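This is the structure I want to talk about, given as structure tokens.
Only one protein chain is missing from this complex, and each of the others stays in its spot.
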Amino acid sequence: MEENTDWEPRIVGFLCKWCSYAGADLAGISRKKYPANIRIIKVPCSGRVDPLFVLKALRLGFDGVLVSGCHPGDCHYQTGNYRNRRRFAITKKLLESMGVDPRRVQASWVSASEGGKFVEVITKMIDEIKEIGPNEMFTDDKRKQLQ
Amino acid sequence: MIKENNCNKLIEEAKNLLKQGKVQRIIGFEKGSLRFTVTPLITSDTDAAERLVINPFIVNNLSNFLTGLKGKTAIVAKGCDSRSIVSLIQDNKVKREDVVILGIPCNGIIDLAKVEKLTGIDKDKIDNISLNGDKVLVSFNGGKKEFATTEVLFDNCLACDMPTPTEYDVLIGEAIKPKPPVSQDKLNELKEKLPAERWLYWQEQFSHCIRCYACRSVCPACFCTRCFAEENKPQWLSPTPHWQDNLLFQITRSIHLAGRCTDCGECERACPVNIPLRSLTKEMYDIVDDVFDYKAGTDKEDAPLMASYESEEAEDLFL
Partner (left out) sequence: MSIIKKIGKQDLGKLLEEWKQGFKVLAPSRESGAAAFTEWNGKDASFTDWYRNTVTPPKSILLPLVEKMFSYTKNEEGYKLETPPPDEKKQLVFGIRPCDAKAFNLLDMTFKDDYQDPYYLNRRQNIILVGLSCKDPYACCFCTSLGSSPSDSSGMDIMLTDIKDGFLVESVSKIGEELMQNTKSLLEATDDDKAEAENNRQAAIQKISRKIDVKGISEKLRQCFDDESFWQDIAAKCVSCGICTLLCPTCYCFDINDEVTAEGGARYRSPDSCSFSVYTKMPVENPRSEKWKRVRNRVCHKYQVYPTLFNEIACTGCGRCIRLCPVNWDITQTLESLPSSEVKDAK
């Protein structure tokens, strides 16, 4: 992988409003530093995340996707994160079986009080994505040109 | 193989159901307009029911026609098809009491594409295909060639572990015990590729896709009245068949069908440009089995896979 020191990973994070988004807010309020490579999309619940969002993000060129919600058992809507758990598991595994680096697509349980955990998750993920390299899954250059 | 003489029993059952007014229509197979081809028969006419057939070419998953039908329907279903019906019942698209399932225990369906490849002859030039136990005899050009059934059955038939319908009202024929699964060479070949090679493989395959949506149209589990591929607010993928969007479509489709796909193989068979779709859909089928110990359409009382959960599962994938 050639060194491209200009490249900074761009990650999109789907954070549930009640826990993970609040956790990210807390990290900010607590002045915890974390890399600016993440763009956050607030969803009411991690159960709102259709695997299609994850795939669309990769199609658009995001280098990584994070889905984060309340801990199992703590979902504001009772069972939303359980839905997310099943959907995310099959999405990640299918992409991995197709040859996609599994570190591109990650999920976490971050509660509203876990500002520190949020910072850990993001920092680790961005380091991993830096290692993997930019997302070229859907770029035309990597295969012969079509008409 | 499915015994041809079970056909009479099927015709009798179907006619009785219609005559007695127990069903509004029957859905089964009749002889097609090309050699070794069957076509769906959807009829309320008792005379038309005489045309029902059972043979080693009854490939369609007829449960595809159940969604949206009013009244009661008698439907011919092989092992995989009956599971699709159960899956539709789980999803509340079909009521159990609205279908009379005429179950066909199935030993496998002959893949004409494989026969064509092995003989080097197109199917319209083959004189006869007959079977005898675990051998298939193909006559062409004045000669004969014998193949083992494992050489000419569809790949998903070779992997089948539920040949006898799991849910039925009448069983047409004797229940069949599952045979040991045959090695899936096409799938294994793909698994042996390195990850980067695999992704390139899929890019290449989907550059051939013409977005006919046949895979979606023949799939009983794809019953959305407005598919995500046709949404335009927001537009998830372009209707233009760029390979990127073709690939995105199929990956998303496989995920949306998780826990409902019964590996009937219709998507791969229907694809006019021979994209090995099952290499993707079977992958999902196996993931669902590995991670959740679940096979679609086995128990109609089950909640759909993606609508249920365990208190603890798949935690190794979450930070």
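Which chain is which? They are A and B, in the order written, and residues in each are numbered from 1.
Note that in this section a contact is a pair of C-beta atoms (placed from the backbone, for glycine too) under 8 Å apart; a residue touches a chain by one contact, two chains touch by 3 or more.
Computed from a prediction, not measured in an experiment: that's the story for all the values here.
Taking the complete complex into account, B:E266 is the one of B:E13, B:E266 or B:E283 that touches the chain left out.
Only one of B:R198, B:H242 or B:R260 touches the chain withheld from this view, namely B:H242. Considering the full assembly, B:N60 is the residue among B:N60, B:N107 or B:S279 that touches the omitted chain. In the full complex, chain B makes contact with the omitted chain through residues 32-35, 37-42, 60, 64-65, 122, 124, 205, 208, 210-214, 216-218, 225-226, 230, 238-242, 266, 269-270, 272-275.
In this text, only the chains that are shown with their structure count from here on.
Distance from the chain A centre to the chain B centre is 35 Å, each centre being the mean of its Cα atoms. Interface residues of chain B, counted against chain A in their complex, comprise 191, 193-204, 207, 228, 236-237, 242-245, 247-248, 251-252, 254-256, 258, 280, 283-284, 287-288, 291-292, 305-307, 309, 311-314, 317-319. Within the complex formed with chain B, the chain A residues making contact are 51-52, 55-56, 59, 72-73, 79, 82-83, 85-101, 106-109, 121, 124, 137-138, 140, 142-143, 146.
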